[in-house]
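Let me begin by presenting the structure, written as structure tokens, before commenting on it.
All protein chains but one are shown in place.
Take a look at chain A:
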Amino acid sequence: MSALAPVLEPLTILIAEDSAADLLLLSTIVRRQGHQVLTATNGAEAVEVFTRERPQLVLMDALMPVMDGFEAARRIKQLAGEELVPLIFLTSLRESEALAQCLDAGGDDFLPKPYNQLILAAKINAMDRLRRLQATVLQQRDLIAKHHDYLLHEQRVAKAVFDKVAHSGCINAAPNIRYLQSPYALFNGDLLLAAYTPSGDMHVLLGDFTGHGLPAAVGAMPLAEVFYGMTAKGYGLAQTLREMNAKLKRILPVDMFCCATLLCLSTQRRVVEVWSGGMPEGYVHEIATGKRTPLESRHLPLGVLSAEAFDDRTEVWPMALGDRVFLLSDGVLDTADANDQLFGAERLQQVFAANREPDRLFEDIEQALAAFRGEVRDDVSMVEITLQPGQQLRASGPLYADSGQSCPLDWSVSFEFRAETLKRYNPLPYLLQLLLEIHGLREQSGALYSVMAELYSNALEHGVLGLDSRLKCDAQGFAEYYRQRNDRLAQLNSGYIRVHVQVVPVGAGGKITLRIEDSGLGFDVEQVLARPLDMDRLSGRGLSLVRQLSSDVGWSDGGRSVCVEFCWEALA
């Protein structure tokens, strides 16, 4: 015994042998090595014993009556399935062909007769090691599969919850948005949000968090919350961006951030306002000329800079009805082929150039990616928004829980916003919230907000900042206009905008009078109002909109003061 390799753990071993003498001899040897022995005298019996007792190892004579060892080996291997039941052929055969046949039938090794005790023990031990290895591999595979299922389940649940948050906006309902997102792009950190402002403009955010998996997805929740909350309340891009940046900076670890492009598309003003930090270039596609203006990343991603250092400067581009804005995530450009070559911006430009039908652009890009790589990555996001007419103004604000019994109906209030405030604060969302305390006005909140926004920006841009709207006669002048606006605002150190609100009950309904004054030079009201209401002009659109939306509008004090009225009937 001492010469034999130590037995780790006694095994149950089936010995199939038709010679009674050999069977006795072998059983004795194996038992002495510490194992438990089962016996069979032909192949059929071996299969039967195996089925009943499931031994861990089989020693099988090749040539036996009723069913030979080869057939029995095949059946036993089939019964064993994934589990490794080592099978050693006992054979007096000597020709290579016969020995190879043993292994072909599913045998793992063979042992020539007459038996050598040392070799037999060593082979049993070696086979036992293999058996254990296989068992460990199977166990670990099952464990990994279980974890994987669990993870997928978690992702499905998280995705379902997140879809409710992320898609609570208008991304699926708006007829002018087309997007393509890999189903689990979220878990690669991609985020796409869209919502209407109270005045009917559309805000769109395409974001891309660093990293992968759940860590990349967690930051998306607070970002979506800020986006929807502030857009619905009428905050502009600058304030929304500041809030998103500050929030992400506060909650994310240092090495996590969110590359993002944020857009405000305005059908009324025929413009798109853009802020981009860390995203690949998107494009404004002018359909009439085919020209594509790149929307370059000008900023650090969200969540990197402190609130003080954050730069919320946006760019404004003119758009005609039917023009499109196209945004994409880096998954498109970073799609790699077998040689680690990236798809890149140039190949994307070629797809643009070859595209004949604008509506098939996504398909063209997908095909190009597929042809380049063979399969598309799962973090590809693309979105295209078309400037379309006729987005109805509607009350899309938050739901109100109050009953209306305590609604204020007879009051007035005045504000004066001075230079330092005008520079960095947009008072409109606050004013709108205040006015929507009046239940009768809620139906008209969209129109009310649009009119307030127009009058406020007129007072600021043409009044306080003294900008000339005639600059906006072409695309170049347009960019110049907004450059001047930013510069003059940054240097502003005097001036004011006053807002007076007067609410009075009229019968069962009421009337609100809104007067806005500015410190500017005023303008020739009659001359400006005499201009034709040319809807395709880049400038002067604001006033016609105001006149369409409010029941009464009038200027005084040489154009420095404007007054509008909104009336409402008794609530049903």
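Observations on the structure shown:
Basically, a residue touches a chain if its C-beta (ideal position, glycine included) is under 8 Å from a C-beta of that chain, and two chains touch if they have at least 3 such contacts; residues count from 1.
Just so it is clear, contacts and distances are computed from a predicted model.
Missing chain, UniProt name from the options "STAS domain-containing protein", "Fumarate reductase/succinate dehydrogenase flavoprotein subunit", "Deoxyribose-phosphate aldolase" or "ABC transporter permease": "STAS domain-containing protein". Only one of A:A174, A:C264 or A:M279 touches the absent chain when the whole complex is considered: A:M279.
The chain not shown here is touched by just one of A:M256, A:I385 or A:I497, and that residue is A:M256. Considering A:A135, A:I171, A:L300 or A:A479, the position touching the chain not shown turns out to be A:L300 (whole complex).
Residue-wise, the contact with the chain that is not shown comes from A:G211, picked out of A:G211, A:P358 or A:G522.
Touch with the hidden chain on the side of chain A covers residues 208, 210-212, 254-257, 259, 277-280, 297-301, 304, 306, 309, 330, 334, 340, 342.
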